[in-house]
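Got a structure here, written out as C-alpha cells. Questions coming.
Complex shown without one protein chain; remaining protein chains in place.
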Amino acid sequence: MTASGAEAALFWVLAPLMVLAALGLLFARKAVHAAVCVMFVMVGLAILYVAQEAPFLGVVQVVVYTGAVMMLFLFVLMLVGVDAADSLTETIKGQRWAGVLLGLGLAVVLLGVVAQATFPPAVGLAEAEELTNPVALARVLLGDYVLAMEVVGVLLVTAALAGLVLTHRRRLSVRPTQRVLAAARVAGIEEGRSLTPLPAPGVYAQNNAMDTPALGPDGQPLPHSVPRVLRIRGQERSATAVLAEEETLVQRDDLRLIGVGPSSGRTAEPAGEGPEGPAGPTGSAGEDEDSDGEVR
Amino acid sequence: MEITNYLGLAAILFAIGAATVLLRRNAIVVFMGVELMLNATNLAFVTFARIHGDVTGQVLAFFVMVVAAAEVVVGLAIIITIFRSRRSASVDDVNLLHS
Partner (left out) sequence: MTMQTLSLAPWLVATPMIGAAVLLLGGRRTDRWGHWLGVLASAATFVVGLVMLLDMLGTPAEERVAVHTVGTWIDSGPLHVDLGFQVDPLSLTFVMLVTFVGTLIHVYSVAYMDHDVDRRRFFGYLNLFVAAMLLLVLADSYLLLFVGWEGVGLASFLLIGFWDGRRENAVAGKKAFVMNRVGDMGLIVAMMLLLATFGSVSFADVLPAAGEGATAAGQATMTAIGLMLLLAACGKSAQLPLQAWLGDAMAGPTPVSALIHAATMVTAGVYLLVRSGPLLEAAPDAQLVVAIVGALTLLFGAVVGTAKDDIKKALAASTMSQIGYMMLAAGLGPVGYAFAIFHLLTHGFFKAGLFLGAGSVMHAMDDDVNMRRFGGLARLLPVTAITMGLGWLAILGVPPFSGFFSKDKIIEAAFVGEGWRPWVFGVTALLGAGITAYYMSRLFFMTFMGRRRWSDGGPGDDGAPVRHPHESPRLMTWPMIVLAVGSVGLGGVLAVGDRFVTWLEPVTGHAEHHEPVLPVWLLITLTLVLVALGILLAFRQFAMAAVPVTPPRANVLVRAARVDLHQDDVNEALVMRPGQYLTRALVYTDRAAVDGGWLGLAGGIGRLGARLRRLQNGYVRSYAATMLGGLGIVALVVWALAS
C-alpha cells in the first residue's frame, strides 16, 4: 500500500520542515528558540499521526506534548533564566567530534537498517479501526494492556509526588509571626525606615504608571513612591515633566468643549485649582514590593 | 510514496535528538533532545502499526507518551534542584563524581 498523493504531498512538505526545526534544536543558541523549534516538530508529528490513521494519538500528542510537556519546559526555562544563552564553545576535549561522528553514524546506521529491511506490504488500519480509531485503541488498551495501564497510572502519581518532593524547599528558619514582623517594622524606624507602607506611585489626570512619583502634601515628589528597581535602573519619570505635560493638555481646545477650558467663560485658574488635586498618596493599603523587602 | 519514508524521517529525528544530547550543554536543551528521540520512536511505532494493520503500535506510543510525561516531571524537578544549588543549568557543571 502506498500513501495517497495528498498524504505524499503533506509528508514532503512537512518532513523537511520538521528536520529543519529539529536542526534548530541542535543549533539554536537560545534555549527558548530551541523549545519553539521542538514544539514545531511536535505539532508536525501530530499532523503526521492524523495522516497515518491515528487521530487519537495526534490529539494526545498536541495535548500532552505541545500542551503540557513543552509548556513545562518553557516554564522551567523562565525559572532558570530565559536570557541565558548557551555558550557553544566546547569544553570537553574531543566531545564535539565524537558527538558529530556518533550522530551522523547513528543516522547512517538507522537509515541503513530502514533501507535494507524488507517490510511486508502495508496492511493499513482500515480493518483494525472498523469502528473508530479511539474505540479500537480503547479495546486494546483496556483489554490486553489493562494491567500496564494501571501501572502507568501509579507511575504518574509517583512522578507527581517526585516532582513535589524534589522541588520542595525545606524551611530552615522559624516562620516569622505577625508580632515579629511588627516588631521588626518598629525597630526599623531608627534606621530611617517607615512604619507605614510606602506611598503608592502618583496618580495624575492622565497618568498613573508605576514610574511616576506621587507628590507629598507639600507639593514635592516623593521618591519612595516609585519602586526601588525602577529608581536604580534610572527609569523613573520626573513628576514635574508629567505635570508640565498635563498642563499642555489642559491648555488645549478640546478641553474647552466640555466646559473646563479657559474659553468656557469662566476665568479659570488652572494652576490655582491645581492639578495637584488628585496628587499625593491615595492611602491605598496595598503593600508594594519594597515594604516586603524591608521586612526581610 | 512508500510508507517507509516515515521511518526514515523517524531515524533522522532520532539521530538529531541523540546529537543534541551529546553536543549541547544546557540541561533543558539536552532534555528536549531526549524528548525528540522519544517522539521519533513514537512516529516509528505509529508507522509500524499502519504497516501491520494492528493498533497495538499506537497503544505502545501512547504508553511512551505517558512515561515521557512522568519523566519530564521528574527530570525538570531535578534540573530545578540542581539549578537552585549550583546556579547553573549546564550538565558539565554536575561533574562531582569525577576522579
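Order as written gives the chain letters A and B; numbering starts at 1 within each chain.
The rule is simple: a residue touches a chain if its C-beta (ideal position, glycine included) is under 8 Å from a C-beta of that chain, and two chains touch if they have at least 3 such contacts.
This one's a predicted model, so the numbers in the text were calculated from it and none came from an experiment.
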Interface partners of the hidden chain - shown chains only, full complex considered: A, B
Per the touch definition above, residue among A:Gly44, A:Gly58, A:Gly99 or A:Pro227 touching the missing chain: A:Gly99
Missing-chain contacts mapped onto chain B: 18, 21-23, 25, 30, 91-92, 94-99
Absent-chain interface as seen on chain A, which is shown: 92, 95, 98-99, 102, 105-106, 109
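Just so we're on the same page, only the chains that are shown with their structure count from here on.
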Distance from the mean Cα position of chain B to that of chain A, given in whole angstrom: 23
Complex interface listing, chain A residues touching chain B: 1-3, 7-8, 11-12, 15, 18-19, 22-23, 25-26, 31, 34-35, 38, 41-42, 45, 48-49, 52-54, 56-57, 60-61, 64-65, 68-69, 72-73, 76-77, 79-81, 84, 86-87, 90-92, 95-96, 98-100, 102-104, 106-107, 110-111, 113-115, 119-120, 122-125, 127-129, 133, 136-137, 140-141, 144-145, 148-149, 152, 155-156, 158-160, 162-163, 166-167, 169
Chain A-touching residues of chain B, taken from the complex the two chains share: 1-9, 11-20, 22-26, 28-29, 31-33, 35-36, 39, 42-43, 46-47, 49-56, 58-59, 61-63, 65-74, 76-81, 83-84, 89, 92
